[in-house]
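Please read through the structure below; I'll follow up with questions.
Note that one protein chain is taken out, while the other chains of the complex remain in position.
Letters A, B and C mark the chains in the order given here, with residues in each chain numbered from 1 onward.
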Amino acid sequence: MQVALVGITGYAGMVLYQLLRQHPAVDEIHLYDHKLIQNEKLSEMVPAFYSDDTAVQPYDPDAIMADNQLVFFATSAGVTSKLSQPYIKADFPVIDLSGDLRLNDEAQYQRWYHKPSAPAQALNQAYYGLADFHSAHGQNYVANPGCYATATLLGLAPLVKLDLIDPDSIIVDAKSGTSGAGKKPAQSTHFTQANDNLQIYKPNQHQHIPEIMLELQRWNGDVKAIEFMTTLIPITRGIMSTIYAKVKPGVDAAKIDEAYHQIYDDKLFVHYSGEHLPDIKQVVGTNNCHIGVVYNPTTHTVMADSVIDNLLKGAAGQAVQNFNQMFNYQESSGLELQTFLP
Amino acid sequence: MQVALVGITGYAGMVLYQLLRQHPAVDEIHLYDHKLIQNEKLSEMVPAFYSDDTAVQPYDPDAIMADNQLVFFATSAGVTSKLSQPYIKADFPVIDLSGDLRLNDEAQYQRWYHKPSAPAQALNQAYYGLADFHSAHGQNYVANPGCYATATLLGLAPLVKLDLIDPDSIIVDAKSGTSGAGKKPAQSTHFTQANDNLQIYKPNQHQHIPEIMLELQRWNGDVKAIEFMTTLIPITRGIMSTIYAKVKPGVDAAKIDEAYHQIYDDKLFVHYSGEHLPDIKQVVGTNNCHIGVVYNPTTHTVMADSVIDNLLKGAAGQAVQNFNQMFNYQESSGLELQTFLP
Amino acid sequence: MQVALVGITGYAGMVLYQLLRQHPAVDEIHLYDHKLIQNEKLSEMVPAFYSDDTAVQPYDPDAIMADNQLVFFATSAGVTSKLSQPYIKADFPVIDLSGDLRLNDEAQYQRWYHKPSAPAQALNQAYYGLADFHSAHGQNYVANPGCYATATLLGLAPLVKLDLIDPDSIIVDAKSGTSGAGKKPAQSTHFTQANDNLQIYKPNQHQHIPEIMLELQRWNGDVKAIEFMTTLIPITRGIMSTIYAKVKPGVDAAKIDEAYHQIYDDKLFVHYSGEHLPDIKQVVGTNNCHIGVVYNPTTHTVMADSVIDNLLKGAAGQAVQNFNQMFNYQESSGLELQTFLP
Partner (left out) sequence: MQVALVGITGYAGMVLYQLLRQHPAVDEIHLYDHKLIQNEKLSEMVPAFYSDDTAVQPYDPDAIMADNQLVFFATSAGVTSKLSQPYIKADFPVIDLSGDLRLNDEAQYQRWYHKPSAPAQALNQAYYGLADFHSAHGQNYVANPGCYATATLLGLAPLVKLDLIDPDSIIVDAKSGTSGAGKKPAQSTHFTQANDNLQIYKPNQHQHIPEIMLELQRWNGDVKAIEFMTTLIPITRGIMSTIYAKVKPGVDAAKIDEAYHQIYDDKLFVHYSGEHLPDIKQVVGTNNCHIGVVYNPTTHTVMADSVIDNLLKGAAGQAVQNFNQMFNYQESSGLELQTFLP
């Protein structure tokens, strides 16, 4: 199996490349970059890989389809929205880690991403690959979910699917490390600014909100909106999504516990730990999501603490999980990772 | 003016000592420690002050009252609860930075602090010194508020006092740096564990909850309970209290904005910045609380972002503010501090 | 192959356990703890492994030898010095990650470790397993090198072995993250103290100095002493050993470069990168040592920058490397790790 990877210079691409190098079914990884006009060495393009002289090739869809059986895009928003045609036409397998194919409506994309969307045909064709809930087998055009979306949807799923909460009461206080903001240097992720600091950003405006809403509404049409805050935390990797909701009358701690068990006991990569509230270190380095839940009978509020590694389960790891599903590989292929402890 | 300080070995005591050294009305600071049986040099007791050979004296209430006009206690919970008698009897001014005098009920203290409370007389005598809302002038026995309590109460005050929110809907997602957990080493604050991590702790069990409830109920009897989560963040100093509530019918962004202006425009140490959401660096090194507020009309939810330096406004700074009020000094005496930027 | 691991509660033990779980030749890992008197669950003993209910058994040398083919000790200094007898007597394979067997002289151990040494017989029997330089094959009693020692020896080897430097001029300015200081909480590794700080400790007194000297003298008898400073850095994992020495007359940049190539070009886990100076992130998560070297012709000084992950190459990784050598497994078995990027 030969796979193509476009976008090795970003964090998600770097991590995906490392995963694919250890994937038992992947024989060769071909790297492409849409800014190149001739081959360049990986060691020159990404200093962190200074001992790896693999060639990075200019982006060329024909070459990609000729030399590979699938292409991963780990590019920024706004790139794959313009590149969909040849792959759709050829029905060639794509996994896109950017947000470009996650929404199904051109106007919505424009509103949240502030740039033109992919053509409607591409948006309609795309499949939202929340890998722990539905299999990408049979899909050829997979939109890999966003990091905040993954942590939040996995934390909310039992409550929403089993209709345990007031659908108007969902509040998400999500925290992310700086690698989630990408590799391009900026004031907010300058060490001097980010260190010893907490910074709320994009209040109720984060571009992962609409993909969360789409999936929640597939699960339960009563959910019309959520409150969604994102805070930048001085850590490199990891997301904690702290989720609050009022329960419906008659719901108690036992019913909530049962719901999480029901939904997650058979899922390989989601671990429900009851009232044990996971910290971020529990999952960094792995494709796991850990979830702890506390119910407060005085306020009738359930709090779910859902943690993931934003670059693995929130990006490259889930992409490999989707890849495994598409090609019927074992679910854990290439994902037998150990928590990065301590 | 001579002042006594008991508890120089903890973080709040260290910071308070530094503030008092620069206070224009304070001529001498006498240090006492209840673990000593003879004088010891500060440089020996607190390595961080290795160039300061000031004597630390054994704790002795008679000596304290003879040589000073006021005593600050910057001791752990469970210390001042046992030491109240002589000061109350002598009507000698006390400012207590611990939680021992903040509640007015013995059973409540026992429940939240897991140790015996101060005598009922002491609890009743004590005055809760939330310095930006009521003056400690005329008070002799001041309980200095907790750090989480200060950030949360200041963030909530306009909403609760002016009755803008559903009293059953308050959710507080509060984040604190490690200095709030005290100087005693522990697994959760070990650098190896705290770095690159977020750790939720004491869910709905933090001991600052009851003092918040007491003050909220003084402001608005309709508030019966709050959801209160505390997360340990890898920063040294600072608290961000992110507060969510559903507004009452008819309340909109303009009314909320007006309320914050009404309550805070004349307050020296509280700065309301509208929709500009303050980060923690804005206040570290100062006695200020900065508050930004965003209203989401879709979810009818108001979010307030309230930040303080936990060791200043959340401890030593507010103690000096109470001290200034008690003795009718200028409000900013000893508190003309600059934000620790960048 | 069954292996025993004593000391799962410390950082090196935790990481070793994770490596062994993925080692293709290891069928079962039996955990033992010398503080237990009956079996306990790993999830109870080490909260970080809360989803792993593997039994930890009380320490019992007979059981260990009956049920396993080798024992790893990842215990603190002072433990294995008392436990050597049964294994030596039975000629049972041991890999000891503590410092107890690294020196060959009882008085030296006592001087640097401030506690009684292992019996002389054990010290003499022990083999110093600097795995990139000599194979542990045929050895049964292996002392795994210290983290600072590994980074420093690998950085110095070409200069010392090929006699390129003035033997009296070696200065090592070594920096370590806090995980090197162990899991027991202490003031110096309290987040509040370690964060935003650099702390020099044990100047010229670090217990890894004598094992470095022993190995250097095996390589080149002219080296009589080194200057060795250790600084605690606010990072979780990683060591950078910055090494300075005056070169001998006639030595220039080309000769130095040639020496590093000569020594390291065929070594799997040591990567010499010429004048590219590796940062710590290059090696964290792997068993690699990366070394960059700059020669300053004005000061006749060579500077080597040697970086490792203190818990892998500096502890558990090198232990697995020694294990592979002892049992003739492939050198990279269980060590095909990816750099933890970004």
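Operating definition for what follows: a residue touches a chain if its C-beta (ideal position, glycine included) is under 8 Å from a C-beta of that chain, and two chains touch if they have at least 3 such contacts.
Remember, predicted model here, so these are calculated numbers, not experimental data.
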Listed residues C:H23, C:K175, C:H206 or C:K313, member touching the removed chain: C:K175
Omitted-chain contact residue, chosen from C:Q2, C:S135, C:T231 or C:Q338: C:T231
Residue ranges of chain A at the interface with the undisplayed chain: 11, 177-179, 183, 185-187, 189-192, 194-196, 234-236
Touching residues (missing chain, whole complex) on chain C: 168, 171, 173, 175, 177, 192-193, 195-201, 203-204, 225-227, 229, 231, 233-238, 240, 242, 244, 277, 279-281, 284, 292, 294, 296, 298-299, 301, 303, 305, 307, 342
Residues of chain B in contact with the chain not shown: 11, 14-15, 18, 21-22, 48, 50-51, 179, 183, 195-196, 236-237, 271, 273, 276, 281-282, 285, 311, 336, 338-342
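In this text, only the chains that are shown with their structure count from here on.
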Chain centre separation (chain A, chain B; CA means) in Å: 39
Between chain C and chain B, distance of the C-alpha-averaged centres to the nearest whole Å: 45
Chain A and chain C, separation of their C-alpha mean positions in angstrom: 37
Per-residue multi-chain contacts in chain A, two or more chains: 195-196, 236-237, 281, 342
